[in-house]
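Let me begin by handing over the structure; questions about it come next.
One protein chain is absent from this view; the other protein chains keep their places.
And then subunit A:
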Amino acid sequence: MDRYAEQRLFGFLARASAALIVAVLLLVVGVTIFRGGRVFLTDPAVAITPPGSRYMLDGGGGFLHAVLGSLFIVVPATVVATTLSLSTAVFLQSDYSSERTSDVINMFLNVLWGTPPIVYGVFVLTVIIAVGAQTSLIFGIVAIAIFQYPIMTRYADEALQSAPDAVKEASYGLGATRFETARVTIRAALPGIIAGVIMGFARGIGDAATVLFTAGRSTQMPGGPFEPATTLPILIFEQAASFNAEVRSHAYAASFVLIVAVLALIIASKLLAGRYARFAPGGRQ
């Protein structure tokens, strides 16, 4: 095969694989938005109506309990995980730890990253049983935060690493302390850090396995941090398995809400990251 044929073949393969990915994605997102949108838009009130007492059986009321459950679990979890992962990521930089230390920590983070979320769910469940508690919202927060932590730390670490060393040098050269310098570096890495936080949030809000064992599959409005709760992915699973056709159709409405929320978040993060990217010093060291 001559060089130009080689190039054409590769170009074809690259385009074909990109087209395949985009097509599959469009299909999944499109079908969800289309079918879900149809159900949802005929009766948008389902997302803000509390469930009836026998919701899973007769579809009376809506699924506000799961919308709220998702928010009450994932928002605090994201706040906790962001704080922890930023601190870890700063610690992993050379100002605080030696290369060997950060290599070892990174290895653990990779293992955590690759652990299936259901393992976290079971782990927290074990703790719940050990302390004699019941599944509740607060344990859902803990489990989701553990799940998000390695994801966000990886993003933050990589963003901080790729912030130019010259920024650090400039800050130290002005007489800044390590902490002040870390804040400057975080500022320089903010676009990447924001991407990580949003990624963690999106993964967290979409995950069912972690919440299933820890917050439960409540079909009532969340009653407080120590009461059971549920989230949209679990709800969708249960709705889809229901005998009642109306409940099954609600599964599409709930998916629509979930997917629109995630899309909105990703767009918001792009805008936000773009704003901060203007401040980042051009180019890398």
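Note that contacts are C-beta pairs under 8 Å (C-beta built on N, C-alpha and C of every residue); 3 or more make two chains touch, one makes a residue touch a chain; residues count from 1.
Everything that follows uses one rule, which is that contacts and distances are computed from a predicted model.
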- From the names "ABC transmembrane type-1 domain-containing protein", "Ba3-type terminal oxidase subunit CbaD", "Phosphate transport system ATP-binding protein" or "2-ketoglutarate ferredoxin oxidoreductase subunit beta", which one matches the UniProt record for the unseen chain? "Phosphate transport system ATP-binding protein"
- Task: Out of A:Ser136, A:Thr153, A:Ser171 or A:Thr219, point to the residue that touches the absent chain in the complete complex.
- Result: A:Ser171
- May I ask which residue of A:Ile105, A:Val184 or A:Ala240 touches the chain that does not appear here? A:Val184
- Residues on subunit A that touch the omitted chain in the whole complex? 94-95, 98-99, 164, 166-177, 180, 184, 187-188, 190, 276, 278-282, 285
